[in-house]
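Inspection log for the structure reproduced underneath, given as structure tokens.
With one protein chain withheld, the remaining protein chains of the complex are depicted in position.
And then chain A:
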């Protein structure tokens, strides 16, 4: 599970809101990741084909291709373990979370999020060492 010792881990931040991408990027960069951004699922899929990231922080509702469609396509193309996918969405219904986990997401964040939640969820997804707080 540990990514330690290798080159800096990479994370693709996928969200149609520029403001959310910037906020998430700043936090994920503080965790030591090299970050790229995508505005929708289609862009995210293209970015994954170009260079598969270690992690994808993934919004659900986006134009062109939504997050769950991206997730299913990514799992079909790249397998179950990589990239590690953490949903990050305003969708907060129990059945939505189940749907995402069944589609192969490792973790799920309900917006709004803050650094503490991102850190916990990245740790639970095996992307960061466990927190001690």
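The rule is simple: a residue touches a chain if its C-beta (ideal position, glycine included) is under 8 Å from a C-beta of that chain, and two chains touch if they have at least 3 such contacts; residues count from 1.
FYI, contacts and distances are computed from a predicted model.
Novice: Have a look at "Acetolactate synthase", "protein-glutamate O-methyltransferase", "4Fe-4S dicluster domain-containing protein" or "ABC transporter ATP-binding protein" and point out the UniProt protein name belonging to the hidden chain.
Specialist: Missing chain, per its UniProt entry: "protein-glutamate O-methyltransferase".
Novice: If the hidden chain were put back, which of A:33, A:70 or A:108 would touch it?
Specialist: That would be A:108, which touches the missing chain.
Novice: Looking at the whole complex, which of A:19, A:51 or A:94 touches the chain that is not displayed?
Specialist: Of the candidates A:19, A:51 or A:94, A:94 is in touch with the missing chain.
Novice: Kindly note down the residues of chain A that lie in touch with the hidden chain.
Specialist: Considering the whole complex, chain A reaches the absent chain at 92-94, 97-98, 101, 105, 107-110, 113, 116-117, 120-121, 124, 130-133.
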